[in-house]
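A protein chain is absent from this complex, but the other protein chains hold their places.
On to subunit A.
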Amino acid sequence: MRLITHNMLQCPVKGCSKDNFPLRIEDAEIENADADFNPQFLKRMLDRIAWGALVQTSFSLGVAKLPESPGDPNDDEFLQTLHHVLLETRVKEGRMVCNGCGHVYPIREGIPNMLLQENEV
């Protein structure tokens, strides 16, 4: 799971409406995989990223330091850092936990599983 994907995921438990984003990542096995650097794509994505959640998550995983608010989209160094965090940093194994309801979502072979039990839908 790349961190850009994590940035899009929210706890889907019915009635869970508080502290349900971002999901807290625990026991993460992190890996890096090279991706093509595309500054135009990153600029287009900036307003679709939940920035605070990304900063918090990257900090908790100990990956590259991001500024508290999005940097200058024309600053190459900022975009390179963002590229690495969003698109090259992956959680291979681990789990995500909802800070609101405590639901646990496993990540196996790099794929998060957001399925719920019948009584949670």
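Quick note on the criterion: a contact is a pair of C-beta atoms (placed from the backbone, for glycine too) under 8 Å apart; a residue touches a chain by one contact, two chains touch by 3 or more; residues count from 1.
In the analysis below, contacts and distances are computed from a predicted model.
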For this session: Determine which name in "S-adenosyl-L-methionine-dependent methyltransferase", "Dynactin subunit 5", "Ribonuclease kappa-B" or "Ubiquitin thioesterase" the UniProt entry assigns to the undisplayed chain of the complex.
Result: "S-adenosyl-L-methionine-dependent methyltransferase"
Problem set entry | Residue of A:L9, A:I30, A:V63 or A:C101 in touch with the missing chain, whole complex considered | A:L9
Exercise. Of A:M45, A:V63 or A:C101, which one is in contact with the hidden chain?
Worked result: A:M45
Seminar exercise, completed: Had the left-out chain been drawn, it would touch subunit A at residues 1-2, 4-5, 7-12, 21, 33, 35-38, 40-41, 44-45, 48, 50, 87, 108-116, 118, 121
